[in-house]
Each structure stands twice: as C-alpha cells, then as structure tokens.
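Omission of a single protein chain aside, the complex is shown with its protein chains in their original locations.
Presenting chain A:
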Amino acid sequence: MSISTQIVDDMVANGINFVTTVPCKQLGGVIDEVEARPEIYHIPSNKEDEGMGLCAGAFMGGKRPCIIMQNTAIGVTINTLVTLTQFYRMPLPMLISYRGELLEPVACQVEMAVHTKALLAQLNIPTYHFHHQDDAKELDAILKYTFMCNKPVAILTDATFWGGY
C-alpha cells in the first residue's frame, strides 16, 4: 500500500469527510487520493486561510474537516488559527508538507522552514514531525487526539519522509 493511501485510509477511518487542499508536489499523491474517495468532500482552496474558514464552517455543520497545505501557510494563517480555530475551540488536523528540510533543492524554502516549528510552538499548536515512513503509524492516534482536544494540530511531513524530491 502506498503511503498516500495509508494516510487517507487513516483519515477516512477517523471520520474525516471534508478536506480542503492547496496544491503541493509532495502531497500530490495524498490530494489525488482525497479526490478519489467518495467518503470525502474535497474542496480546493485558493489560500490556506480561506481553507481554514471552510473547515470551521464544515465542522460547525457536522463534518470532520482536515486541511492539507505547505509549511509556508503557517505564515499566511496565524491570524486565522488564533482568532478562529483556537478562539472558538475547533479541531483541525493540518497535514503539512515541511519544505526547506534535508534534501531541499530551493534555498528560499529554508527561510520558512527555520521558523516553522518555532511559530507552531509559539502558537501552542501540538506538532508531530514525520521523518521516516514508519512515523506515519502515529497518524491514527494523532487524528483521534485532534478531535478529542478540539485544537489545530500540525503534522509536518519532510522530504526524507516522502523519499526525496
């Protein structure tokens, strides 16, 4: 089974049925898998804060949401995370492509990578880092934890996890 299939299987098993995405090369397999699943309403966003608004609405309407995005989005979404997702206490698993880590070919991506964990820590967002494919075995528990505590939770997936670029 591919790692993308395994990830989306865990999402579906945890009742996730509303997923918003912005495009990403590394997460492309997961996004294709999300699009293919009849259990999931897939709604691409133009920007990640818009996606978090959609997820907030879907959660209040009775769905279990998830956002798939790159770590650069942390810079875009701090206000939304703080004043919407956290202030109103809503769960939001964030499956994040951790650009700018080992194997990264684009220098500019490193500029955001060096701030990613510090920003997440500053925001008190529980953060998990998938470096080896075995790490994804924790996804099921992370998703259960997210919907238990009603918080945004970050799952960083780096290039080593995805097997390079």
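We take it that contacts are C-beta pairs under 8 Å (C-beta built on N, C-alpha and C of every residue); 3 or more make two chains touch, one makes a residue touch a chain; residues count from 1.
We take it that contacts and distances are computed from a predicted model.
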- Message: I notice the complex is incomplete. Of the names "Sulfopyruvate decarboxylase subunit beta", "Xanthine dehydrogenase molybdopterin binding subunit", "ABC-2 type transport system permease protein" or "Caa(3)-type oxidase", which is the UniProt protein name for the chain that's not shown?
- Response: "Sulfopyruvate decarboxylase subunit beta"
- Determine which one of A:Met90, A:Met112, A:Leu139 or A:Val153 touches the chain that has been left out. A:Met90
- Note on the structure: Of A:Lys47, A:Lys117 or A:His131, the residue that touches the missing chain is A:Lys47
- Query: Can you name the residues of chain A that touch the chain not displayed here?
  - Reply: 18, 41, 43-47, 49-63, 65, 79-80, 82-84, 87-90
